[in-house]
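Missing here: one protein chain of the complex. Every other protein chain is in place.
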């Protein structure tokens, strides 16, 4: 019963097959290939707007390239204290922005509310003596597996618009959010004022494929140069584009995410007494206390602590390819716990 | 007859199969997998020394991570004027080193001789008023497809040792050099004083796989942090390691490179009158003049100019999967030319 | 009654005279002058150890050059949440370190205790996924005008030694700390394990003069290059060195700081009911509530809020050249307040 992370999963067979099929003789390098073009069309269809699309191999690359393009070195990026860009990217945003600062806010479910963002703006505008807010970054799903609703996104987008902030969405688990919200993709992104979405596929079935979507193409040239300069322009890009095309075509991404979400809901129901957050995706956060955590592990469940061990909180992640028996077994454990 | 670049090639079937086989259920992320461990062992076997191995997706990433680890921001990197790091990486070395400077030297066959490096050192040590030499970077094969002999490498390595320079080798086409030289790999690298080799596989049959080899592991921790920070730590690293393992096992890399080299030799023989450089790998540089260039293209050969069009020089690259008929046909054209 | 900041002061006549006297014909540029040499000797005398001395024009430059030399881009700098390097330098530490991260801790009197630093270390070592602690930075005086005692410094220094952290002291008001503590300078710096002291003079009587002191000269060459590269190597350095020599000779610095400290103590006594911190230097923090703040201003006192206005806290800074009548008048106001 391994619920450690969605990054220990393999790749989905359909995606792997698409990579093999892409190996059909010579093709233009650096994106000048049929599949890269198909990917742009497909994204335009799905999101209802043509975006500049930049396939890359990692989520850290996607986030950092987007933030580096949207934020000057003397800017501040407002984000949640638990944001992946703050805690798990080894300073990549600082590297790609040439030293911008992440300014941290709090909020339940690892989400930033509009009120909180307003307050962060008030506190962090002090003239040239400190970096000044230039971007807002949220994670959809949040780091605690919760989804921003379309209206929440619109409120945040309106602040960004009014205050001259760029609006960035870390969508490492965007598929899970989309599957949960069942909203149209436009209302989750550009219609709500999002400038850049980093659309993840790796955690949800790809080998190594993410894409930055820039909805305003004014910055597209800059991002193209920055991508090359960061070593993230993949020579044989067709093999990454192939993964993303297979992922989006036939809604494979939503099917895989929907399945994982549904399994997570079952776990959430079984752990209802211990939930530290609503279950809105493929992650379940429980706080059964240190003994509860130990008991689960003693019975064979693998997962990470969330926060210091003394908090007695754990994170259970359901992979796209998680066997149902794992979930059955875990639910039984949870129901019998404490 | 497309001789534009080795980067338009697809992937070798053996490598593609290895990627599929790597998809065998959950595995540790970020390199904590069986194939990544196997890769390190394999490199230790082949190079006769255990190195710190960092698989990444692009050659620009490999070069820049190595240079960023080996060179301080206030350092100069000595390299040839035609070096890929100078001309084709959009300032990636400057980005990853936080602004070190590339100091350019000249030399036939796009190689730097020991004498030239001594001269560059003399000219570029002027106290704090200018950046100071801290690294030497060469390409093996050079950008003109020529190979540094073991003794040339040793001379350069001795200078580096004496002068406190790091020694970096851009090995985007290291396989072609190794196949040409038939020397043992140790004498081409650490025994000659090389600190870091960027071992390319993408141009020679992989989908997207390169590796930085650090022969002195004192800097390994730093490179590990820098790789993550640059977004180049691949989550499901097994799929990259699988490519490199398949590439090195059974000497696939040398077979593919050897084949391309042999075909390039045939082209070189046919173009003997026009050669601007010896043919020592899979690239052939010819200077038949602007009319010659035009004539070849008119008859169906695709390739790039080298330098401004008025120079009348072109570069012909043989891919690992180049059909022999392409070569036959090109040789006929060349023999009949001018 | 202007108690806004020590940076609105002019220069002390003795320092100004020293600048004029330094104008005695041609002299070596970039530090190759008599006064720069005299400064190094003087610092060796006062601190009981020869240090590498780097005069610069601003405190932000001094701090950032020191931190940039002591911290790799992938490092974390541990500091207090209210540290000047975090709140008032517009991201200069991030710029000079090429993107290291400031990790913030709390503690009374804007000081970091050894226990707090231990806890910060525990929480912030998570492998390559996040920046890793590489430096500790404290302010002496702290941002709330409090002094680290020699034993507190030794405890911090021992942690740094054990854990491989560099130890940096922002000494913008080091003179006030030294005047308050009456300890020997060695025990406040290198004997306690401090690697770099940024010794301020500007706030305490100079025109524009600060110096980075590196007690371990292994990093001196690097700092010298970094200083030039940052535009902080002053061409006619004698005019900066002259200020620092005049400042340190005849203990002018301690006399000026001692006077300001004594006046601040008087204010502290008058404001005893409202003090939010002990008075250990030339700053007095009071929390008389929003009405108290307003009343003081209505009666002619000029000073800054500390924190959001709703906190009702203010900071009163005594300049080296503050007229005694200002203090008399302010004390009367404070005694009569609320």
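Some observations on this one:
By letter and in written order, the chains are A, B and C; residue numbering begins at 1 in each of them.
Rule of thumb we're sticking to: a residue touches a chain if its C-beta (ideal position, glycine included) is under 8 Å from a C-beta of that chain, and two chains touch if they have at least 3 such contacts.
These numbers were taken from a predicted model, which means no experiment stands behind them.
Per the touch definition above, the residue from C:90, C:110, C:245 or C:337 contacting the chain not shown is C:90. Considering the full assembly, B:74 is the residue among B:3, B:54 or B:74 that touches the omitted chain.
Here the missing chain is touched by one residue of C:37, C:57, C:275 or C:333, and it is C:57. Of the options A:136, A:233 or A:333, the residue whose C-beta touches the omitted chain is A:233.
If you put the hidden chain back, the residue from B:128, B:293 or B:317 that touches it is B:128. Only one residue in the set C:197, C:233, C:301 or C:327 touches the chain that does not appear here, and it is C:233. Where chain B meets the missing chain, the touching residues are 73-74, 87-91, 94-95, 97-102, 123, 128-131, 308.
Annotation for chain A: contacts to the undisplayed chain at residues 30, 72-74, 98-99, 128-129, 131-132, 222, 224-229, 233. Contact between chain C and the unshown chain involves residues 2, 5, 7-11, 13, 16, 19-20, 22-30, 56-65, 89-92, 95-96, 202-203, 207-208, 225, 228-236, 239-240, 319.
The working rule: only the chains that are shown with their structure count from here on.
When every chain is reduced to the mean of its CA atoms, the largest separation from chain B belongs to C. The distance from the centre of chain A to the centre of chain C, each centre being the mean of the chain's C-alpha atoms, comes to 41 Å.
Measuring from the averaged C-alpha position of chain A to that of chain B gives a distance of 34 Å. Shown for chain A are the residues in touch with two or more other chains, namely 89-91, 95.
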